[in-house]
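There's a structure below that I have some questions on.
The other protein chains are all here in position, but one chain of the complex has been omitted.
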Amino acid sequence: MAKTLNVGMVGYGFMARAHSNAWSNVSHFFDTGYRPVLKAVAARNTEKAGGFAGMWGYERVENDWRKLVEARDIDVIDVCVPNDLHAEISIAAAKAGKMVTCEKPLARTAAEAMPMIEAVEAAGVPNMVWYNYRRVPAVMLVKHLVESGRLGKIFHYRAKFLQDWTISPDVPQGGAGTWRLDVDAAGSGVTGDLLAHCLDTAMWINGGISSLTAMTETFVKQRKHSDTGQLAPVGIDDAAAVLTRFANGSLGTFESTRYARGHKAAYTLEINGEKGSLAWDLHDLNRLQFFDHSVEGQLRGWTNILVTDGDHPYLGKWWVPGLIIGYEHSFTHQVADFLTGLATGKPASPTFREALPANQVCDAIIASGQSGQWVTLQT
Amino acid sequence: MAKTLNVGMVGYGFMARAHSNAWSNVSHFFDTGYRPVLKAVAARNTEKAGGFAGMWGYERVENDWRKLVEARDIDVIDVCVPNDLHAEISIAAAKAGKMVTCEKPLARTAAEAMPMIEAVEAAGVPNMVWYNYRRVPAVMLVKHLVESGRLGKIFHYRAKFLQDWTISPDVPQGGAGTWRLDVDAAGSGVTGDLLAHCLDTAMWINGGISSLTAMTETFVKQRKHSDTGQLAPVGIDDAAAVLTRFANGSLGTFESTRYARGHKAAYTLEINGEKGSLAWDLHDLNRLQFFDHSVEGQLRGWTNILVTDGDHPYLGKWWVPGLIIGYEHSFTHQVADFLTGLATGKPASPTFREALPANQVCDAIIASGQSGQWVTLQT
Amino acid sequence: MAKTLNVGMVGYGFMARAHSNAWSNVSHFFDTGYRPVLKAVAARNTEKAGGFAGMWGYERVENDWRKLVEARDIDVIDVCVPNDLHAEISIAAAKAGKMVTCEKPLARTAAEAMPMIEAVEAAGVPNMVWYNYRRVPAVMLVKHLVESGRLGKIFHYRAKFLQDWTISPDVPQGGAGTWRLDVDAAGSGVTGDLLAHCLDTAMWINGGISSLTAMTETFVKQRKHSDTGQLAPVGIDDAAAVLTRFANGSLGTFESTRYARGHKAAYTLEINGEKGSLAWDLHDLNRLQFFDHSVEGQLRGWTNILVTDGDHPYLGKWWVPGLIIGYEHSFTHQVADFLTGLATGKPASPTFREALPANQVCDAIIASGQSGQWVTLQT
Partner (left out) sequence: MAKTLNVGMVGYGFMARAHSNAWSNVSHFFDTGYRPVLKAVAARNTEKAGGFAGMWGYERVENDWRKLVEARDIDVIDVCVPNDLHAEISIAAAKAGKMVTCEKPLARTAAEAMPMIEAVEAAGVPNMVWYNYRRVPAVMLVKHLVESGRLGKIFHYRAKFLQDWTISPDVPQGGAGTWRLDVDAAGSGVTGDLLAHCLDTAMWINGGISSLTAMTETFVKQRKHSDTGQLAPVGIDDAAAVLTRFANGSLGTFESTRYARGHKAAYTLEINGEKGSLAWDLHDLNRLQFFDHSVEGQLRGWTNILVTDGDHPYLGKWWVPGLIIGYEHSFTHQVADFLTGLATGKPASPTFREALPANQVCDAIIASGQSGQWVTLQT
């Protein structure tokens, strides 16, 4: 008989929807020994939170996240609010002995993240950061293939995350939907929002980044701030491009922007090794491109693997070969692994500590973008 | 306040999972005025049905579908069993005043389907057949574009549904998972299973088929039957190819097989008109290819539309641009439309009657495959 | 020291350009022992022929093809005129002891082709029909892979050749550029022009066609004829779709049209076997798609082979890996094989006789399109 796990959700925005879907449907597909229950939502705007709770079947609404932290019947606090609130809520939750799952990036900076890590470790509570793209089956397959040595020595890693939704100078900063343009709430722009994903995946697959140099740019210098209704300087990076050296000797290139017309959520990655290469694109997330140099000469090429077979990661739990899954399934997989981790005692990755390097590299990118200098990192 | 709609599921197999997911999550995304409740599952194998009910949260299990039909607390009977059982269950459910949603094809033959149609119409109960691919957003967009005249006069329609899972002669016929190879259970092979989808979409978009000629083949002539454990003649069509004339003067080609190595669920369709063309592929179901001849000459080409924007059909209810959805979402959309139809009184398509032409054309294909003659159809 | 081979070209249109390019550049890339010399062009319109001769360096122009046939210094007659003239010229050339290379289809009908075959065989002169797509490297690779058994038993063959250039009813019939719409000059429409290519390749790769049924259509019933300037009934097929059975037990589907908006020269083919599948598209002629079922499960997919490596057919003579070749190279390859055939005494395929089956199948398609009946063919 599955144990129940009562979820307390902080926030009701886009990520809260994606997480709620995962908590809600994981038990329909994965037999982990736990069955999440959508127990309560907390938000200052209780009217909106109420509507959200109604859609998803949360049993109650609180007007302050502290009530969730204090509630006896909540097992796990899921932090789905802007980045500037991650630390306070996570630390309080940990101190109250709650499990904590925090939306990425862990914090606005590595410095802000450190006490969060210390808090969950001191409390000994299960914790996880929602770097969901690790759980896309094709990306998991990349991880497995690289680890198994199918690519041999790695020479290159490159990733991009391109969007185009802030090209108009009329997009405001601050507030619901656009807090990501407000440096106080977000910490940084595309670096923390998008490159953080690319970097987390990259280091998980290809190991640590030892040094980097970056170029950052803010194309639109002023935007109306939702708090004041007035034009205010834009503090975030609209675009960032990075050259890196990995500890394993390979070279990395990373780029992110919200000014690449025609790209919506174009997270792409490619890795080139001595024996083969792999490439993936979020827009076609069920596909993995594999060049296998061990194939006989005339027949070599990039194989377009439709990652929907029963022996592909996670896919045995879904439909049948050829029938694709979508974006939100990555969250369901992450919850499945989190619940399995509770059962086995082996934490699902990335824990708060495992999510720190992405924050550290983001910090280095922002610094290098300002200084023009290479930055060395501990790996 | 949403009204509850109690679902009685007959079956626990693959389609029952897809339907249950849709009943289960529709309210999280679509505000239709109804909230389905997964009330009961019926199946002879109550152990398996019990496991299924546990995963999905059905409140009880019955060992006979008749108990669902008789149950006071069931509003809608969802028929997810092999084709040979569709008629009896649907008719009984209608007579008991239940709404009925029946997996496609409606029946093994049009003759078998007719009393089903009469029953639901006599009872005046809401009814629907799960031709789910109509509700893929990109396919719905095809429908809208063709109806709006963007393609002008239509010259050609072509569709294929290719699979490769029965190439091995060791695949048995009959029983769970392989009843589709047993002509008694399925009625036909790829024609009813796969071409039925292609034909339903085609006629919905391009109007009726007035005549056809077909070639059918059974590559593996004998397979072990799960009932007896003995080799038995295979009665289904392993492959079928069809030439059609539509009532609007356009030409159609249709093909389906389970012997196309490398294709898993390769439902593709294309439509060519005077002013433009459209093409779609289930393997990449979020994409629609559009050739618009009205574009200035040098810049004409096939536009690869990533159908994930908020103004695309159904997509405003899901995530944000660039984030794809999967196979099962088509069922959620179908349930959403069914529930909306209950609210508005305008039935969601296809009703039992609207699903009949697909059965009629399938019958003609089987007949023509045997006779080698063109068959004329009423349109 | 290479022997010279004096070419007498009959015609100055599109195909004459493609052939002239091949005769002209073959020696720059292929060392066959022969060096073609562009000796003379014959055409009634000597002004246009003169301009053509000037561009290509033909040494003289004749106002009648008979003068080429009679000329002592001409070794090979290249027939690049409308189909209705193929027989007379080819037969006369053969009788005069000239080698003959004839543009496809060999003739308007198989009946018309038979005396041509008899003439070249009686004269014992080298002869070839320009089914150039056999010599696209990727198509040649298909041939090699199928012959080597890489696909195992074949289940399906499908090919299409789609164009869109005659959708406008203002396109005339008859005359330069549009004689292909005039049934007297062309013999048939898309069947002889486009399907003939598909059928020639198909039978070369997959063996003979034993029976077929076809649907043909003429969408625009009347077009202005260039001879009279008056509207006249259109005698050609605008579109044709065909179901075939091959002698090896596999099923074929073929389709061609000039009413598929957005397709320019979309010759595509696919072949499905027990062990694998292959697919090719003329628009991307340097690429071959290969699904190899022998690959380990998780890594199976369609491999996109960029057929530009030195060990790919013909490619060792061109550039370096990754640098593609174009349409006209297929003709250069055909000339190279023809010249090699002269040196070795082993004729380059297809000879006139080897090109006959394509004509026979085209005849059957036209007949079946009219009768609605299956037609049986000798294989």
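Quick notes on this structure:
A, B and C label the chains in the order they appear, each numbered from 1.
Just so we're on the same page, a contact is a pair of C-beta atoms (placed from the backbone, for glycine too) under 8 Å apart; a residue touches a chain by one contact, two chains touch by 3 or more.
Small disclaimer: the values here were computed from a predicted structure and weren't measured.
Annotation: of A:260, A:320 or A:367, A:260 touches the absent chain (contact as defined above). The missing chain, though absent from the display, is touched by one residue of C:266, C:279, C:335 or C:358; that residue is C:266. Note that of B:124, B:297 or B:345, the residue touching the chain absent from this view is B:297. Of C:27, C:206 or C:289, it is C:27 that touches the chain left out of the display.
Interface with the hidden chain, as seen from chain A, comprises residues 151, 155-156, 158, 162, 164, 167, 213-215, 217, 219, 239, 241-243, 245, 251, 253, 255, 257, 259-263, 272-277, 291, 293, 300-302, 372-374.
Residues of chain B in contact with the chain left out of this view: 141, 288, 290, 292, 295, 297-306, 309, 311-312.
Although one chain is not drawn, its touching partners on chain C can still be listed: residues 14, 18, 20-21, 24-25, 27-29, 31, 55-57, 163, 165, 263-266, 282-285, 306, 308-309, 318-329.
One rule holds in what follows: only the chains that are shown with their structure count from here on.
Because chain A and chain B carry the same sequence, their contact can be compared by residue number, and over half of the numbers here are used by both. Comparing the centres of all chains, each the average of its CA atoms, the largest separation from chain A belongs to C. Chain geometry summary: the mean Cα position of chain A and that of chain C are 54 Å apart. Separating the CA-averaged centres of chain B and chain C is a span of 42 Å.
Chain A and chain B have CA centres that are 36 Å apart. Listed for chain C are residues 300-302, each touching two or more other chains.
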